[in-house]
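Every protein chain except one is present and positioned as in the full complex.
The letters A, B and C name the chains in turn, as written, and every chain counts its residues from 1.
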Amino acid sequence: MENIVIRYLDHPKLDDPIFVEGLPGIGNVGKLAAEHLKDELKGVKFAEIFSKYFPPQVLVQDDGQVKLVNNEMHFVQRGPGKDLVILTGDYQGLTPEGQYELSDFMLREIKKLGVRRMYTLGGYGMGRMVTKPRVLGAATDAELAKEMEKHGVVFSRGEPGAGIVGASGLLLGLGRLYDMRAVCLMGETSGYFVDPKSAQAVLEVLTAVLGVKISFSELENKAKQIDQITSKLRDIEASPEMPDKREDLGYIG
Amino acid sequence: MENIVIRYLDHPKLDDPIFVEGLPGIGNVGKLAAEHLKDELKGVKFAEIFSKYFPPQVLVQDDGQVKLVNNEMHFVQRGPGKDLVILTGDYQGLTPEGQYELSDFMLREIKKLGVRRMYTLGGYGMGRMVTKPRVLGAATDAELAKEMEKHGVVFSRGEPGAGIVGASGLLLGLGRLYDMRAVCLMGETSGYFVDPKSAQAVLEVLTAVLGVKISFSELENKAKQIDQITSKLRDIEASPEMPDKREDLGYIG
Amino acid sequence: MENIVIRYLDHPKLDDPIFVEGLPGIGNVGKLAAEHLKDELKGVKFAEIFSKYFPPQVLVQDDGQVKLVNNEMHFVQRGPGKDLVILTGDYQGLTPEGQYELSDFMLREIKKLGVRRMYTLGGYGMGRMVTKPRVLGAATDAELAKEMEKHGVVFSRGEPGAGIVGASGLLLGLGRLYDMRAVCLMGETSGYFVDPKSAQAVLEVLTAVLGVKISFSELENKAKQIDQITSKLRDIEASPEMPDKREDLGYIG
Partner (left out) sequence: MENIVIRYLDHPKLDDPIFVEGLPGIGNVGKLAAEHLKDELKGVKFAEIFSKYFPPQVLVQDDGQVKLVNNEMHFVQRGPGKDLVILTGDYQGLTPEGQYELSDFMLREIKKLGVRRMYTLGGYGMGRMVTKPRVLGAATDAELAKEMEKHGVVFSRGEPGAGIVGASGLLLGLGRLYDMRAVCLMGETSGYFVDPKSAQAVLEVLTAVLGVKISFSELENKAKQIDQITSKLRDIEASPEMPDKREDLGYIG
């Protein structure tokens, strides 16, 4: 078996498309953002990527059918230089080697599709509650970084301190070997739970950069549900009499 | 050394055979079921599969001879469209990569044998005692799922929630790439110990589907032995005075 | 770099040689036994095996020179059918894949040397103090097992229950694919520390089988040192007043 298998369902004609990646990670920010963008822009799935670097697992859908865990590419046709290729997925590679192989594979595939510009989406774990998430950036060149700063992206010395781990970072790092210009947009997030608010912050920047308008109501609904939990958490944290009750919130994974 | 080595002891003529898989897993349900079916139908071993994805281990048999850990294929000749190939084994692959490689290897081998239909058998861990195990299902297509529902198989939204991990799932997920139609039958089980009762529930469905009759007395005997232990456990759980005595049952692994 | 590299220092002429393996493992029984045999019979090192499946480590010798961790083959010329090839080493393969690769590699090399008969040496962990270690056996065929029983080797139903893990087992399991007849000799050992007494028990059987005489005084000396520690341990275990003092013996690793 090949280490990575791609199955094309369609071969869309794309003109100088822009690549957007959002896979599971801290706060699931990247995955939430990319899936929301795909849904709002009615992206059409055109390729499935299977790999032995993913878990040996199938998901069972509501009709009882199985789906081998994968990554998927969707296209959105918006015109020359504006077409999008959006990557979403169930998992990132499980091992460092798998991460490198998958990112390199992806770069070769999207190079064939004509991609020269990429946006990778992710979360930046703060280890504390975040009320108004900033969007941090990293880029393949200083000019792109400056361009992003105009859209409110924060390029902050020493942030993120530990660098960027996983596909969102590797696509930039390896992308330089493929002459890809790319930006990584990271929404601040506590890292304690799935964070739709951070995903929205990231998407607000990305849609402004791309010049598209989308509704955020679905993300806002998800965020409200999470907010109900986090506000409880904040209440408890703010309450001096019960400093140790945080452990009771067993339902926050 | 090849990653996976198959050694054919025989090349049986099989007519449109059906493949049945049962390897070690939760409650050992799949392994118990497949071995019992093989024993009852007097399946004949015709192939051994060795692999560096299995543990580096030999088992010592009663006469002092060693047996390298393996997977084995057995055949049962029942006539066109009814022949069986039954896969049993000591282990599944130890790593995700090994799981993918082994399942893909198996699919290529059984494709050569003419297999187009598969049943994979396993357990579904409930994390609590199960008195009357249901049999949950997953399938490669919705039509098959409906066919199975007639035999009492439960296709339940959100079950199994985490999907199916290991060979029983992968054979379905990868099987779609080989045009295999397949069903995974999962017997509910506590997950705390080996569960012959769950294996029997799975086999009652499978034998009805296959149109064969077998005795379950051996599985029932094994189940009785386990029941003696589990009934003790239930007694203790039901007894309000001694809520913490469960730990004393050290012999339940 | 090749996964496994062999460097021949010499190409001895051997006539139908017998292979003896003893690598690190439980109680270091196999390694102690094979090294003692090699020393007593003045075995000559003729090949070094390096591998990326060993730790990335060099050992520093007393003169400050480094030695890359390896396995080594030594020969002893005793006449047709009596020549020996003795394998010793610093490590076994670190991963299951490495274990399979290394054993398979070794089998191919010794096949070229004309080996048809093998003895693999190891320890059998009892999890309790052992005063008079028995030597348990496992073999590639029942005839060999019977032959060994005459030399006092115990072939006991259900022992070792978990099979044999590592090179001593794999060489037998894979050896069958190379038409090698082989016996694994396992000395009972507590598994708590290095066990020269168990190594001696194994060697007493092996030398009787091979028809050679060697001195055991060095192993006996090492055993005395260990005995001083273990007798303390037994004293403490036998003393009802201080049941929990065993933890004080921090020097027993």
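Everything that follows uses one rule, which is that a contact is a pair of C-beta atoms (placed from the backbone, for glycine too) under 8 Å apart; a residue touches a chain by one contact, two chains touch by 3 or more.
Given the structure is predicted, the values throughout are model-derived calculations rather than measurements.
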item: Among shown chains, those touching the left-out chain; value: A, C
item: Touch with the omitted chain, as defined above, among C:V58, C:A162 or C:A208; value: C:V58
item: Candidates A:I6, A:V44 or A:A145 - the one touching the absent chain; value: A:A145
item: Candidates A:L41, A:V130, A:L170 or A:L203 - the one touching the absent chain; value: A:L170
item: Interface with the undisplayed chain - residues on subunit C; value: 1, 5, 7, 50, 52-60, 62-69, 94
item: In subunit A, positions touching the absent partner; value: 93, 96-97, 99-101, 103-105, 137-142, 145, 155, 157-160, 162-167, 169-170, 172-174, 176-177, 184
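In this text, only the chains that are shown with their structure count from here on.
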item: Cα superposition of subunit A on its sequence copy subunit B - rotation in ° rounded to nearest 5; value: 90
item: Rounded Å distance between subunit A and subunit C, as computed from the means of their C-alpha atoms; value: 53
item: In subunit B, residues with contacts to at least two other chains; value: none
